[in-house]
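All protein chains of the complex are present and in place, except for one that has been dropped.
Chains: A and B, in written order; residue numbering restarts at 1 for each.
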Amino acid sequence: MNTQPRLAPNHPIGDEVRRTTCYMCACRCGINVHMKSGEVAYIEGNRDHPINKGVLCAKGASGIMQINAPSRLRAPLKRVGPRGSGAFEEITWDEALDLAVSWLKPLRETAPEKLAFFTGRDQSQSFTGWWAQAFGTPNYAAHGGFCSVNMAAGGIYTIGGAFWEFGQPDWDRTKLFILFGVAEDHDSNPIKIGLGKLKARGVRVVGVNPIRTGYNAVADDWLGITPGTDGLLILSLIHCLFQAGKIDLDYLAQFTNAPLLVVEDGPEAGMILKNAESQPFVIDRTTGQPAPWDAKSVQPDLGAVYQGNRTVFQHMAQRYLAPEYAPEAVADRCGIPAPRIRALAADLARIAFDEAIEIAQPWTDFRGNSHDKMIGRPVSFHAMRGISAHSNGFQTARALHLLQIILGSVETPGGYRLKPPYPKPIEAHPTPHFTAAAGKPLAGPHLGYVRHPEQLALKPDGSPARIDKAFTWDAPFSAHGLMHMLIPNAHAGDPYRIDTLFLYMANMAWNSSMNSGEVIKMLTDKGADGDYVIPRIIYSDAYASEMVAYADLILPDTTYMERYDCISLLDRPISEPDAAGDSIRWPVVEPDRDVRPFQSVLLDLGARLGLAPMVKEDGKPKFKDYADYIQNHIRRPGVGPLIGWRGADGSQTGRGDANPNQLDRYIENGGFFQAHVPAEGAFYKPWNMAYQDWAVQTSLFESPQPYLFSIYSEPMRRFQAAAEGIGPHQPPDHLRETLKRAMDPLPIWYSPYAENDFTIHALTQRPMDMYHSWGSQNAWLRQIRGRNFLYIPTKIWEAHGFKDGDYARVTSPTGEIVVPAAHMAALNEHTVWTWNAIGKRKGAWALDDDAPESTTGFLLNHLISELLPDIGDGIRRSNSDPVTGQAAWFDLRVKIENAGPHVAASPAFAPISRAVPRGKTRKAPPRKVSQ
Amino acid sequence: MTSLPTHTEKKLGLAIDLDTCVGCQACVTACKGWNDQGYGAPLSDQDPYGAAPSGAFLNRVHSYEITPPEGAAVIVNFPRSCLHCDDAPCVPVCPTGASYKRMEDGIVLVNEDACIGCGLCAWACPYGAREMDADVGVMKKCTLCVDRIYNDHLPEEDRVPACVRTCPTGARHFGDFADPDSHVSKLTAARGGYDLMPDLGTRPTNKYLPQRRKDSPDMSAPLAPLLDIQATGFAGWLDKVLGKI
Partner (left out) sequence: MHPAPSVIIFTVLAGIGFGLLAFLGAGYPAPVGWPAFFHWGLGYSLAVGGLLASTFHLGNPQRFLRAFTQWRSSWLSREAISSVACLLALAPVALSDWLGLGWPRALGLIGAALALLTIFCTAMIYAQLKTIPRWNHWTTPALFMAFAGAGGAILAGQSAAGAVMSALLVALLLTAFRIGDGAFAARAQTLGTATGLGTIGPVQGAVRVFEQPHTSPNYLMREMIYLVARKHIRPLRSIALICAGIGPAVLLTILPPVAWAFATIAAVHLIGAFAARWLFFAQAEHVVGLYYGQR
C-alpha cells in the first residue's frame, strides 16, 4: 500500500526578476535576482549573459548573505580617538564631505600631488582615473601592480593583448589546452565553462602548477613545476620546437616582427633597422630586396641578412636552439622530467600542425591580400597570477606568448582569441601623464605603456614624479602603478611627503599589503612633531574591513545590489572574442543604511571642489549621481562609458550622443550590451581589415590599427641599451645589471631568487569559493572555508615528523609565523602553500573574536617584505619585477620547522575596535510571494 | 507511507562527473540558496558569525587525494548529496511516514509537516544525505529540486535542479535513469558510471563517472631534430628550416 503526500511544487519563485551584474569577485557575471516582497530571495546566473551563460559560482550564489551581512558599514564615520583605536563617531554626509573638501581643496590649490588616490578592487577605473586626472594628482592607480600587471603588460607589449578580459582560448575548437598557474577569481566562470566544454569533448588538459587542486585536479596531465621556473619550461618547449623545425614560419613571416632586421653594431645596436623614412622593413624573398613591411604581396624573408644585419628570427633561433634550454638541462630546476617536456613539445607540434583546422571563411589582411580560408592551430594556453607574481614574471609572460606565436595559434581558430577592444598595439595606448600643477588637472591619463626612457615619470631632477615610483627606472613598464609601494613610500617620505591618502576598496591594513604588521605601524606612526607621518587617510568601503580602523574619515559605500556601476569598454569590459560587450549594475534594492555609492560621492566631492568636468558653468554639479554620469559623460566625441543604445533615440552602437534612456535599455536587456564582430573578422583580428573596420565603427579605435606581434621588443631594447650606457637617459648604477638582464628584448628566463638558505617555496592560492577577505563575512562561505592550513608536501612532512594537528613554524628572511599544518601529496616537493586571505584580524568583518579566521586562520603576508634584504651595497631593492614593478608575492621562500601542537596561529594581533557590532544571526529569506 | 514503492515510473537522478568537477562549491551554495527559500523550512545557520558556524546543507563537496603506487598523487573533488536510492534505507525506518519515495519519479522526500525529527533516517543513510535542521527540528535532504523540475513558472530549460543549473563546468547531469536512451543513462554507460557502496543494497539512482586516466602522456614519439645542429651549425639549420617554406 502506498500513499504519498500530494505535492504541488508549482509556485512562482518570486514577484519579479531583476537582472544585474554580480560583484562577488572580479568576474562580472550576469545574475537574475529573484525578488519577494521587495527583498532579494534567490540569485542565479543569467543564461543570456556573455560571461557566465547562466552558471554562477559559489560566491555569486551566496550574494544574498553578502548584501545582508552584519559587517556592512552604516553611516559616515569620523575618527575621534587615536588612529587604529577604532574610536569613531557617526557624522552626516554633509559633515563628511565638508571635512573631505577642507582637506583636499588646499591640496588642489597648492600641490595636487599631495593627494594619493588609490583604488583596490575597483571596477570603475576609467571613472576614478578621470576624477584623479581632474583633481590633478599624478598619484592614482588601482591594484593591478600587486595583482597581475606582469600578465597584462607582458601580453600587451608582445601580442597587444593578454589573458582574462583581453582574450581566451577558442574553447569550442581547441584540441589541447595548457593551463599555467591561475588566479581563480580572474575569469573564473568562463574558464570553468571552457574546461567543461573541453571535458565534454574529451580534449586533453595539461596543468602546469606546483599545486594540484581545482582546475589542476581535473587536468589529464599535471606538471608539478617548481615555482618561478615556468619561463624555463616554456623556453625548453620552444627549444624542442625550433630544433624539430615545428614552427609556423608563414605566420611568423606575415604577422610578427620575426622578419624585421636588428641592427648588428653601432650606437643603434639592437634596435630594429629602419629605412630612410624611419620605417622598419623586410627583405622580400621573391626579390631579395628591402620592401615595406606592410606592402601588398610582400614575402618577408625570415632568414635574410641585410648589410650585416640579421632578422629577429635568426636571433630567436640562435638563442632558443642553445643547449641551455634543452629539456635535460632544465628538468631538475623545473622539477619536471625531460621526457615529459619532450612529450609535451611533441603533442604541441602534432596537434598544431598535423591536426590543424580550417574554417572556410575568406578574409582580407591589412596588406590587402585576400585569403580564402582561416587556418587554425588548435592548441591553446591560459595563464594568470601563478607565473605573473614573480620577479621574472614579465619575461615569463612574454615567453608564453612567444610559444603561442611560434605555433601560429594566437588569433587563429582553435588557438588563443583576443577580445575587443583587444588586440591593440602598444602605440595605441597612452603614455603616462604625471606632471602636477597647482589648481590644474593632469594633462592626460595616469597610466600607460612606456616605449622610451624619455617617457618615464621622472621630474626634471630625475626623481620620481609619483609617490609609488611607478614608471621609474625601478619599474619602467609599471602600467598599473605600484599600490604595494604606496604606504611604505608615503611613510618614508620617499620620493616626497603626501598629505592625504584616499583609498577605495583596498584592505591595505591587512591582506592586501606585504608585511601587514609593518604597514599597520606605518599607518599609525607619528613624527617628531606628534602628527601622523601620513597626515590624513580617507577610506571608502562597504564593509568593516581591517583597513577601516586606520582611516580618519570613512565614506561608507553601498553593496553591489544597491548601486549603479558601469563595466565599460573604456576600462575592463565584458567582451567575448566574437563581441564587444559592456554592462551595468543597478539598484535592485534600496540601501537601508546611511550609505552612498562611492562613485556618486566622488562626483559630489568633485563638484564641491569645483573640478572642471564635474561642474556646470554656473558652478552647480554637472552630474546628479553616477547613473547620470554613466549616461551623459562624453569621453571623446560620440564616445561615452557605454557603447549600447547610443544616440538620442538609442539607435546607435559604439558612437553617438548620450541617450537619456540608455540605462533603462540596459536594464531591459539584462544589464548588458553586445556588439558582434562580423564573421569575416572573427580571427586574425590584428591583421584582419574586416575586424579593424568594425573596431573603428564600434568606437574601439579612431582609425585601423594593424600591427605585427612584437617577438623582439624594441621598447625593452631601448631600456637595455640605456642600462648599457647608451643614450641621454641613464638609470642609476645600482639598477644597470638588473635592467640589462630583465630588459632583454627577446624572452628569456632568469632565476627570480636570491641565493640563500631559504629553499622552500611558499605560495598562496585563491579558493574558488572566497574572494579575498570578502568571503569571511558571508554566513555560507565561511562555513565552507573558515580556516586554512599550510599544506606541506610528503617529503618535508615526513622529514620533520609532522602529525595531524601539528603547527609549522615558517620563517622567511623578514618574518615568522606559526600556523596549522596539513599534509598534501599532490604538490611540488619543494613547495608549501595555503589559501589566500582566510586569516582575519579580531574585531573586523563583524565576526566573533573567537572566529576560526581570527584564531587559527593566518596570512603568509607577514613573511613577505616589499623590500628585499640588502645584498651588500646598502640598497634594499623592491621585491618586485624589475620591468613592471609587479609585487613578487610568489618569490617567497621559507624554512619550515615542526612546532608541534598549538591552539592558535601567530603572530596574533590585538583586536581592533568594532566599527559595526558583532553579527549574531543571519537574515532569513523572504517567504511571501505577493503574486 | 514509508514502504518503498515496488516500482517507479521514472528514476530521476544525477550523474556526477568526477573527471570534470573542479571543486568550486557552486552547487553547494546554489543548493543552499534555492532551498533556503524553496521547499519546506529555510536551511538555517547557527552562530553564522561566531566561532563554530554550522548550518544545514543538502550538498557538500569533499576533496580527496589518491596516491597511486607510481606517479603523481591526484586530487578528486567529490560532491555528495542524496542518491535517491531505489531501495532507500532511510524510508522504511521512518516512524511517521514523513520520509517517502515518490512513485512517479523515484525522488526521496521528507514531508516536513509529518516529521518528528527523530533522526533515524539520517542514521539509516550510508551516504550522509540527510541533515537535521537545528532551527525547526525536521530532517532536510536533497529534493532534486522537486519545486523546480515541474515548475511551470520556470522556463523549460531551467526545470533542472539548482545545482545542475549553476554548475560552471557542467559536471552535474540530471535525467531519467529508467530511460536507457536518456542523456544520463548513455553518459553512465559510456563513462562507466558507478554506484556508491553497492554492497549495502541501496541501489542508488545517482551515478558517479570516474576520473579518466591521468599523467600518462605518450612519451614514445618525441620530436626528431631536423638535423644535428652541432655538426651542421646554425646556418645548416636555418637553410633546412627555411627550405620548408
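To be clear about the criterion, contacts are C-beta pairs under 8 Å (C-beta built on N, C-alpha and C of every residue); 3 or more make two chains touch, one makes a residue touch a chain.
Keep in mind the model is a prediction, meaning the values are calculated, not measured.
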Candidates A:Ser575, A:Gln783 or A:Asn828 - the one touching the absent chain: A:Gln783
Residues of chain B (touch criterion as defined above) contacting the omitted chain: 1-3, 18, 28, 52-57, 60-69, 73-76, 78, 80, 89, 91-98, 114-120, 122-128, 131-134, 136-139, 192, 194-197, 199-201, 208, 210-214
Residues from chain A at the interface with the omitted partner, ascending: 1, 782-787, 824, 826, 852
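One rule holds in what follows: only the chains that are shown with their structure count from here on.
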Euclidean distance of C-alpha centroids - chain A vs chain B, Å: 33
Residue ranges of chain A in contact with chain B within the complex: 1-5, 7, 9-13, 36, 41-45, 47, 52, 54-62, 64, 70, 188-189, 192-193, 195-197, 199-200, 212-222, 224, 240-241, 243-247, 249-250, 253, 285, 301-303, 314, 317-318, 321, 339-340, 342-347, 349, 768-769, 777, 779-784, 786, 824-827, 846-848, 850-852, 855, 918-922, 924-927
Residues of chain B that touch chain A when the two form their complex: 1, 3, 5, 17, 19-26, 28-30, 32-34, 36-39, 42, 44-45, 47-55, 57, 63, 65, 67, 72-77, 100, 102-103, 109, 111, 114, 146-148, 150-154, 157-158, 162, 165-171, 211-219, 221-226, 229, 234, 237-242, 244-245
